[in-house]
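For this depiction, one protein chain was excluded, whereas all remaining protein chains were kept in their positions.
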Amino acid sequence: MTPLFQPWLIPILPLLGALINGLFGKRFSKAAVAVVALTATALSFVVACVQAAILLQSGHPALEQYYGTWIQAGDFSVNFGIYLDHLSMIMMLVVTGVGFLIHIYSVAYMEHEGGYYRFFSYLNFFMFFMLVLVLANNYLLMFVGWEGVGLASYLLIGFFFLKDSAANAGKKAFITNRVGDFGFLIALFLLIQHFGTLHYGALLVVRDSALLQMPVETSAGVLTAIGLLMLVGACGKSAQIPLYVWLPDAMEGPTPVSALIHAATMVTAGVYMVCRSNAIFSRAPIALLAVAIIGTLTSFFAATIGITQTDIKRVLAYSTVSQLGYMFMAAGVAAYSASVFHLMTHAFFKALLFLGAGSVIHGVGGEQDMRKMGGLRKYMPWTFWTMLIATLAIAGIPPFAGFFSKDEILWQAFSSPHGSKIFWAVGLVTAFMTSFYMFRLIFLTFTGEYRGAKPDAHGHDDHHGTPHESPWLMLAPLVLLGVLSVVGGWVGIGNRFEHFLDPVIQKVSVEQSAAQNGEAAATPVSEGEGTESKSTENLLMAISVLVALGGLGLAWFLYVKRPELPEQIAAGAGGLYRLVLNKYWIDELYAAVLIGPLIAFSRVVLWQTVDQKVVDGTVNEAAVAARDVSAVIRQQQSGLIRSYAGWVAAGAAAVVAYMVWMGTR
Amino acid sequence: MIPISYYLLLSAFLFACGVTGFLIKRNIITLFMSIELMLNGVNLSFIAFATRLQTLDGHIFVFFVMVVAAAEAAVGLAIIISVYRTRETLNVDRVNLLKL
Amino acid sequence: MHLFLFLLFGGICAGGAVNLLIQRKTINSALSLIVVMGSLALIYLLLGAEFVAVVQVIIYAGAIMVLYIFVIMLLNAGEEEQAKGSNVAKIFGIPGLFAGGIIGIWVLLQHRPAEQGVKIGALYGPADQVGWMLFNKYLLAFEVTSILVLIAIMGAVVLARRGNN
Partner (left out) sequence: MPTATDYIRILPEIVLSVWGMIIMFIEPILPAGRSRKGLGIFAAVGAIAAIAATIYQARPEFAGSGFNGMLRVDHFSVFFHLVVLLVTLATILMSLDYLPFQKIDRGEYYALILLGAVGMCLMSSAVELVLIFIALEISSISSYILAGFRRHAAESAESSLKYFLLGSFATAFFLYGVALLYGATGSTNVFDIARTLGTSPHIEPLAYVAVALIFTGLGFKVACAPFHVWTPDVYEGAPSPVVAFMSTAPKAASFAVLIRLVIDTASPHWFWVIWTAAVLSMCVGNLGAILQSNVKRMLAYSSIAHAGYLMVAFASASNRELGISAAMFYSAAYAAMNVGAFAIITQMAGAGERYSQIDDYSGLGKRSPVLAAALTFFLLSLIGIPITGGFFAKFYVFSAALRTHLIWLTVIGVANSGMGSYYYLRLIVRMYMFEPRTEEPAPRVRLGMGLAISICLIATLWLGVLPNVVLHYTQGAPTIFFTR
């Protein structure tokens, strides 16, 4: 190992960048700030690549480095350390790689915003915490990164906009995440209590660790509790039902932030955590099932809401929630490799989509409503082509990256011993909707006529008049990500990726799983394919491709061929009536009867009722209730000394009464 | 020959009178005097127990309580004067600028 | 004889305490507090605590109460004002006090030490013995008390001082 490329450099370099920019950035020129931030990230990426190569060449399942003791409390101790295995390697490469590209993009994107140095300082700060999160060698250090990324995300959402909605969005993100952290923290306490350590090595890997030795029957209680609590934490971070509310609101932040934090990296922390804890989840079938159910529900639910959104970034936000749901579904059927595979490809194409959306917003002068776009293809061809690639990828059309990972997930949901046909079916429907709303986005934005403000007749404000292509500094990352969105999935050809994470995954030993699941689980979890199931797999693959194409076709039909239709469909029952009356062709009728109610349902029931009222409402109600109690407590502070004395005397009497009662019993 | 409990009951009574006084009186100085009453009740307990235990530690304690009471009186009355200067009242219920 | 003296002084003492509560005028309350303290000094004598009894009269009844009366006169504290009451004190404090009192009495009646009672002057606690303890076992406490007194003096000066800086 060359001394120049120490693994600790990977997180420390962005930290240095953040500190330099944070402390001295005010005096730097914008170029200098950008150079500092980019250098830090680029070097971090280089070191990460070197480390990845070292890991792959070493042939070890994991490399671990200690940098001293952090906490030593009796027999419990926690070290500073870096744990590098195939899982954290992928995460590390994604974070540094995509992070670097987004840094490049931001240089141009944030050109005209105030607080340039602060932005890059926070961005680097985020990278630091994210890398701590993925490289930590124990849960506590992971928690440090976990909280840190939340904090950085909060800073980045809120700090650039002196407006209430941004402040509230930031607050909401923070508080919702605290709810999740609550679960995570208690899970950690339980781990300490039962196993006395938080180190991955000692806890999850070493063959004779207390956790791995636990027979499934006895471990079920404790591990299920730990797994469910971890799931609560993961739901907060990865925006799963019911804690997803903050993510769409988080779109108040600058677009590069959305791309980096709210699409590619931070929100995948929950998935990473579940995969990292696979030894726990695999031994807690109930928790695993909960992961799958929540993931499936979220993916479906968010996709239906995605159909109704008109704000380009919100579509992408709900799409992110939905894709994260996919990852959870995969993790929930114990297909951790598929989950991480999708995580990786998703990072490429979703970052690309966000950056493309940023480019669009930049190009049309800050407009985010897709209804006011259209026809942008001729103004910004680069953006169009790259975004089209990303859309094909997310829709799951071969040979783009998303196809391989999504197909893998659907196959695993179908065939894994923990899976079920229901998961597969819901996943398929979701895939259809994903394809539909993503192409809807493309068609609304790039095809047809430009519906935004016309070029200003008076000649002033020419910057915001005509849509224009973004500078090359913004397009370069788009192109690079576009390439990745195409080829990123090819590593999965021939099921190569499927076994990539095997060293990380702690299989439940045969006798344990036999006790747990009968002989059905005797086949190891991630080895689903046999010769005869190969044909089934191919069939399913064909189905999912067809479904994706179907979504594409429907979107094309509704938004290109008959652009007036959606308006009427959305108008609800009245529109439906007119449709029938107007004697449309039968396929249009078909579309109206099937799709119309679905859209209406998702708009009225899912979005306006469940999302806005129930889930959001619960959060708000809780806040209101807290305020009410607070008001009551406030009332007791009457300012009267004698009242206070009354409380003290009454309290004393209560304590005396209790003690005497207990003592003389 | 009377039981020690008699003294203790008297002391408890004095203490309770002090607490009651603190809760029902309005004048700040009277409130403060109620505290003195409570301390006197405590002192009686100390002496009674010292007699029962046949040790002098209780006596010493009472001595220290008196010193503390004296110190508290000096400071407390100064505080009362200070409040009176800013608020022109000795009614404890009117000293409620800070609340909620 | 002992019982009679106890009842006499105890009665005066309790009466003084109740009178403190009843009186509307602050100065009357202060005077009844002096009565309480005086009779307590006598009760201390019954218990053989002669040093404490003397100190009680000199420090408490003498020094401290004089200070009180001085302040009452200085601030011209007349009759008590009947402003709006404090509900919490009535609702929680008084019942709490009663509950606590009942428990306390019950506990005290439970408290039956091995020796059934005390004689007059059962413990001889003369000043020299008390003083000896004070300067041996309790030396540190005694010294530390000086800090307390110092703080009290300084505090009184700081707070009650006139002038505007």
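Letters A, B and C mark the chains in the order given here, with residues in each chain numbered from 1 onward.
As a convention for this text, contacts are C-beta pairs under 8 Å (C-beta built on N, C-alpha and C of every residue); 3 or more make two chains touch, one makes a residue touch a chain.
Everything quoted here is computed from the prediction, not taken from an experiment.
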item: Omitted chain's touching partners, listed by label; value: A, B, C
item: Residue in contact with the excluded chain [from A:32, A:186, A:228 or A:543]; value: A:186
item: Residue among A:11, A:148, A:227 or A:427 touching the omitted chain; value: A:148
item: Touch list for chain A against the chain that is not drawn; value: 69-74, 76, 140, 143-144, 147-148, 151, 158-159, 161-163, 166-167, 170-171, 174-175, 178-179, 181-182, 185-186, 188-190, 192-193, 623, 626-627, 629-631, 633-634, 636-637, 639, 641, 643-645, 647-648, 650-652, 654-656, 658-660, 662-664
item: Residues of chain B in contact with the chain not shown; value: 8, 15, 18, 22, 28, 31-32, 35, 38-39, 41-42, 45-46, 48-49, 52-53, 55, 57-58, 60-61, 64-65, 68, 71-72, 75-76, 79-80, 82-83, 85-87, 92, 95-99
item: Interface residues of chain C (partner: the chain not displayed); value: 103-104, 107-108, 110-111, 136-141, 144-145, 147-148, 150-152, 154-155, 157-159, 164-165
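The rule we apply is simple: only the chains that are shown with their structure count from here on.
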item: Distance between the centres, which are taken as Cα means, of chain C and chain A, whole angstrom; value: 69
item: Centre-of-Cα separation between chain B and chain A, whole angstrom; value: 64
item: Chain C: positions in contact with at least two other chains; value: 86, 89-90, 93-94, 97, 100, 104
item: Numbers and ranges of chain A residues touching at least 2 other chains; value: 638, 640, 642, 645-646, 649
item: In the complex, chain B residues that touch chain C; value: 1-10, 12-14, 16-21, 23-27, 29-30, 32-34, 36-37, 40, 43-44, 47-48, 50-52, 54, 56-57, 59-60, 62-64, 66-75, 77-82, 84, 89-91, 93-94
item: Residues of chain A defined as touching chain C within the complex; value: 636, 638, 640, 642-647, 649-654, 656-657, 660, 664
item: Footprint of chain B on chain A - complex, ascending; value: 634-635, 637-642, 645-646, 649
